[in-house]
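What follows is an incomplete set of chains from the complex, kept in their original frame.
To keep things simple, chains are lettered A, B, C and D as they appear, and every chain counts its residues starting from 1.
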Amino acid sequence: MSKLVKEFNDYRSKMNDKILADNNKVIKRIFNLDTNAFAEGALDVATKELLGLVASTVLRCDDCVKYHLESCYKAGVSKEKVIETLSIATLVGGTIVIPHLRKAYEYWDELENQS
Amino acid sequence: MSKLVKEFNDYRSKMNDKILADNNKVIKRIFNLDTNAFAEGALDVATKELLGLVASTVLRCDDCVKYHLESCYKAGVSKEKVIETLSIATLVGGTIVIPHLRKAYEYWDELENQS
Amino acid sequence: MSKLVKEFNDYRSKMNDKILADNNKVIKRIFNLDTNAFAEGALDVATKELLGLVASTVLRCDDCVKYHLESCYKAGVSKEKVIETLSIATLVGGTIVIPHLRKAYEYWDELENQS
Amino acid sequence: MSKLVKEFNDYRSKMNDKILADNNKVIKRIFNLDTNAFAEGALDVATKELLGLVASTVLRCDDCVKYHLESCYKAGVSKEKVIETLSIATLVGGTIVIPHLRKAYEYWDELENQS
């Protein structure tokens, strides 16, 4: 696995474990809901991940973008679809999205190159 | 057409005409790009409208939500898919999204009831 | 009850009923969590409502501000504590919070004057 | 004076008076600072008002936009400069700024037509 991808996932797992170990009911349920919301329903998993990606990008949350890029990658979404999603995010969210677009491109490259 | 839908569209058209009549190059091109970005590409129109809807909802822009709800409605997207998209927006964007969810439900009802 | 307070609560109830009638699991659970998160725990209800108020104010959500002002009022929080909370919100969130401060003052007045 | 301009200013004055009558030290000082920050310094008043306008627009605060449009108008800033400022706001802040652009255009028209 690429170093960037591994570091992101390791820190994420380690801290999620700490948070969930604390047994705060509200936080635990929000984590559970996250799994629920992105499961297949009327919309398929790939579409939902693109929805998560565009939301994360316009809200300019780099870690959320990485997470959804990785889920898109695992769900077999094509780069072309990912880029179109990011282009909508950049138009809707404006040029302040561009620094996050740079990091998104970098992370996607790492995902593609790690295999 | 429902009164709410008509009022929104009339004001939107009237003001867009004024803005575009001004011939500011940057603004005109952003308006053009908006048409481009939501046209069919690697992703189909319905998926792109759902992406526009989730982005508008987490950014809490009622008018943008109305606009994309209407485009979804015209593109034949089912209410179920629209609601799943709004549920993702509410989870990602938090409970401050709920007041916008209320208005989105109201507008969707108007769209369905006007025919 | 004051007209402003009544209209806000009526619209809120009517639309919440419509949303919950739809049985979207993610949305329903977020609504339930909202009740949970503001129930007494390590922090008492009044403090939690002030936390909800400051969060709503810096995020500039007028309807959320109204909701938490009303809960504060019902929990017997003094106007002085509410104003100190709003002053922190204005400092942290900046002068763009001021238009929402105006509406918060107006709504608090209505709450006090309705009895 | 146009009805839209008058209503905005009347509500703003009435509520500002109520807020300041409350003597919360933090809030009063923020109001004072606002006057200070937009007074002539290394930058002239017109430039500062355009800075206030672009900040208000990207933060999507309609009332703040109205306030700075009115100050620009009184400071004799040309419509062309105002529009260029709004075009930068729309590019930086994205298409979610457009609904606020519509209201800004409407308010500027009212300001020009009231004399």
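Quick note on the criterion: a residue touches a chain if its C-beta (ideal position, glycine included) is under 8 Å from a C-beta of that chain, and two chains touch if they have at least 3 such contacts.
None of these values were measured; they are calculated from a predicted model.
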Oligomeric state of the whole complex, in copies, if 4 are shown: 6
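One rule holds for everything that comes next: only the chains that are shown with their structure count from here on.
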Rotational angle, Cα trace of subunit C fitted to subunit D, multiple of 5°: 120
Repeat of the B-C interface, chosen from A-C, B-D or A-D (over half of contact pairs identical by residue number): B-D
Farthest chain relative to subunit A (centres taken as mean CA coordinates): D
Same vs different contact residues, subunit A with subunit D, by half of numbers used: same
Averaged-CA centre spacing for the pair subunit D and subunit A, given as whole angstrom: 37
Where subunit A and subunit C are represented by their mean Cα positions, the distance between them in whole Å: 31
Residue numbers of subunit B (touch at least two other chains): 30, 34, 55-56, 59, 64, 83-84, 87-88, 91
Residue ranges of subunit C in contact with subunit A within the complex: 25-26, 29-30, 33, 36-37
Residue ranges of subunit D touching subunit C (in the complex, touch as defined): 11-12, 15-16, 18-19, 22, 24, 26-27, 30-31, 34, 55-56, 59, 61-64
For the subunit A and subunit B complex, residues of the former touching the latter: 30, 33-34, 37-38, 41-43, 47-48, 50-52, 54-56, 58-59, 64, 78, 80-81, 83-85, 87-89, 91-93
